[in-house]
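Okay, so here's the structure we're looking at.
As you look at this complex, bear in mind that one protein chain is not there, while each of the others sits in place.
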Amino acid sequence: MADINITVDGRKVTAAQGTLLIEACKSVGIEVPSFCYYPNLSLQGACRMCLVKVEKMPKLQTACTTVISEGMTVTTDSDEIRQARKSMVEMLLGNHPLDCPVCDAGGECELQDMTFSYGAAESKYMEPKNHKDEQQWSPVVYFDRPRCILCYRCVRVCGEAMDVWALGVQNRGVSSIIAPNQEDHLECEECGMCIDICPVGALTSGAYRYKTRPWEMKHVGTICTHCGDGCKTTLGVRRSDTGMEIVRGDNRDKSGINGDFLCIKGRYAFDFAHHDDRITQPLIRKDGRLTPSTWEEASALIGKRFADIRDHQGGQSIGVVGSNRTTNEESYLLQKFARIVLQTNNIDHHRTADFPAFAAGVTGKPESTASMRDVFNAPAMLLIGNNPSEQHPLLAWQIRNNVRLHRARLYVINSQEIKLRRQAANFVPIPEGTEGDVASFLAGDDSAIDTAGNETSDALKPLRDKLRSEQNLVIIFGSEIRGDDISSLVKFGSNIPGSKFICLGDYANSHGAADMGLYPNLLPGYHSISDIGIFHQERGGEIPQTPGLTLPEMVESAKADKLKAFYVVGANPVGRLGLDPFSFSQGFVVVQDMFLTQTAEIADVVLPAANAYEKAGTFTNTCGDLQLLKKAGEVNGTKPDFEMIVRIADAMGFDVRKLVPFGRGTRADMGQSRGAQAGEADRHAVWLEAHGLEPKMSPFDPMAILDEIQRLVPGYDVSRMDLQAGD
Amino acid sequence: MRFSEQFESRFAEMLTHYPTKRSVLVPTLLYAQDESGSLSDEVIKEIAGRLELTELEVRNVISYYSMLTTHPRGKYNVQVCTNIACLLRGADELFEHCEKKFGVKHKGTTADGLFSLEEVECIGACSWAPAVQVNYDFHENLTTEKLDNVLDEYRRK
Partner (left out) sequence: MAELVSHPDEVRVVSRRFGQGATNLDRYLELDGYKAVQKALTMQPDAIVNEVKNSGLRGRGGAGFNTGMKWSFVPKQSAKPKYVLCNGDESEPGTCKDRLIFEHDPHAVIEGTVIAGLAVGSHTGYIYIRGEYRYLLEIMQKAIADAYARGFLGKNIFGSGYDFDVYWHGGAGAYEVGEESALMESLEGKRGIPRIRPPFPAVVGLWGGPTVINNAETLASIPHILLGGADWYANLGPPKNGGTRLFCLSGHLKRPGVYELPMGYNLKKMIYDVGGGIPGGRKLKAVVPGGSSTPLMTPDEIDVPMDFDSMMKAGSMLGSGGVVVLDDTTCMVKFALRIMKFYQHESCGWCIPCREGTDWLKKTLIRFHSGGGLKKDIDNILYLSQNMLGRTFCPLGDAAAMPTISIVKKFRQEFEDHLEGQPCAFEKESKIEQLPVLA
């Protein structure tokens, strides 16, 4: 699009055609204040804070609704403009309660900031303020009417952006009020976007209100631990009796792939961290009961038993289960520990999407995986299976907003009437379980969806034709499509110029767990177990050459009394996968977890684990994007899985330097090799210190092993600077 | 939920007047209110359903328009205009007179449910002020005596 030249406060500004004046000003650092203007939401022109002088216009104009035009001359600061802004703030404060000392928003309130910047110190108002009592609309949403400045951000974000439409505006004039959909309460998805976007303290969170003042918290930006989308969440943490308590989650700094979006899980579901049921010391089964113990005793016991079993029964008699929720470093370390220290390939995890098949499918096709950003910008999207509104809220948000703001075309094929069909240009319902057949059909196999006259095939044929005419299509598929069907889908997509894929898997790091080789037959990066050569340099020990047992096979093996030890890290196969709790009654079971899960209950030793909010490392989201976790919360007595694995290796008498290359002058330890002036080394040192690790390299430093991962796993060799930037 | 035949035929006709269903909302709400006196939850639900709107959307609209109400009113809604033209010709006296006569304040309803009183904005009777609208009927060039006669007739109806 052609560029437009305008003059703002005497400065030449160039911006794309169609740019709003307020954005053009922002692009050169000229601040035009506003309450109601919010990027990517519909324009309001309601708050009148952004009034500026446009030459040849008699009245001041709202910069938020003015589209720039060639030669436009604008003044954003003059006595008249300052007075206009001042009077807007004065009028707002006329009815706004000055209860800032007890308001949750105090200290992070846009009205406070505006008053500070543009307001008047003098109070002209002496009439009684209009009052209405505060209302609780839902467990998490409270509404304080007098504080509301009617910027309508909440109404728009709920409707336009979330497609929930649970908020409205009622009455008129000074009686105007934001109203919930059920008269006196809300029935909605409880995403909390309305609370977050509220510039003042009118909408407050039931989870956070009156708990603390914003300046009493430390704000740590990390990655949400819930679904596979990998949203950045900024956790507000505060010292507590038992460590560092997480008080709030949001992403108001708009950093990260999710901008300011967070769903109900990311925003509120951190309460598990400080649950009373957290295990905070190692437990050892004594006289049939799990009894509190010490790290020394627990490590020694595990080390001894694991070594015994390995030495006397062989590594194949040990089974290891990894996690979809531990970091890449932990998963990598776990498989390395299993293969080198325990001498077993019996390692598996709760598998979600068929990432190995997807990796095989796209091998040799560069630029074939899409990121969350691509989903927001693609001209067209195909979604087969899954229900992103519930399973992948950020993905759903990106899809919706791409359709709304860019008029992208969305094609949905699903066995359920999923909510995203409302955005779809074309929705084709299919029988449950036929997603894979659809993939074959799309790839050209008409027989996959049988018989002409079939409703589904009648609908799919024109859709396939339409899809074939698209370009830069993003193809998103759920875990319903596996194995060869994935290759079919990739084959179909490969004929569409510029198409990219997203393979959807549940849980925060299931993609990472797969990439890190938590498979009995696959090494990190999906290298076959026989393809050991690449690991030669790093292995630090011999790796067994035969594929190990899958999780179900391990269970059978245990029942046959062949599997003698079972090491479960951050997983609950008894609870989640319905595994028979008596399978392992004869073996030695070690579980690392936050809670006494059904699996932990059958363990001989339970180690109290930190969760992803309480440690550093990296996660890989479902799109394959690598992101950095930062330690935010802390529960005294727990340890990251990484440290526990290293401790067990050490207790087994293994030289942990072969496991974690600390102190070896790796890229992570760059102080020595590049000099202290290298910013990366500096930042790394600061980072280590912030996480309670020794700058000169600790055996528990996950970043040390990240170097190894980056060397060995395709796609992981991203710049450490970019990783640190966190976007 | 049952409306009169007249309502239904008008509703059906109105739907053909516009490219969107929603466009019939405002007049439909007023006609519905005429039938039952106020817009009950049931009416709101019914109209929302017919027009494929959420009840929230319907409530948002109802609360905007001053003639629409969710609170039941008396059989005869006595609307006294007190805006400038009427004010200059004694509207205040008329309103005060009604307050005393009915024993209710603005937006109050008499105990027998016969009359509601409302102070309203300009009803377009400026040249014939002061004026009162009872439901939809205009009564103009009023004095308190004339108003009494008018109200008595409603009472007799």
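Residue numbering begins at 1 within each chain, and the chains themselves are lettered A and B in the order written.
Convention: a residue touches a chain if its C-beta (ideal position, glycine included) is under 8 Å from a C-beta of that chain, and two chains touch if they have at least 3 such contacts.
Nothing here was measured: the structure is a model prediction, and the numbers come from that model.
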Note to self: Based on the whole assembly, the unshown chain contacts which displayed chains?
What the structure shows: A, B
Next item on the list: Just name the one of A:173, A:288 or A:433 that touches the chain not displayed here.
Entry: A:173
Check: Where does chain B touch the missing chain, residue by residue?
Finding: 17-20, 22-27, 29-30, 51, 60-61, 64-68, 82-85, 87-89, 92, 96, 121-129, 133, 136-138, 140-141
Checklist line | Where the unshown chain meets chain A, residue by residue | finding: 43-49, 51, 58-60, 65, 83-84, 87-88, 90-92, 94-95, 124-125, 127-128, 130, 149-150, 169, 171-176
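Here is the rule we use: only the chains that are shown with their structure count from here on.
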Check: Using CA atom averages as chain centres, what separation in Å is found between chain A and chain B?
Finding: 54
Notebook entry, point to check: Which part of chain B faces chain A closely enough to touch in the complex?
Noted result: 54-57, 59-60, 63-64
Next item on the list: Would you tell me which residues of chain A are touching chain B in their complex?
Entry: 165-172, 179-181, 183
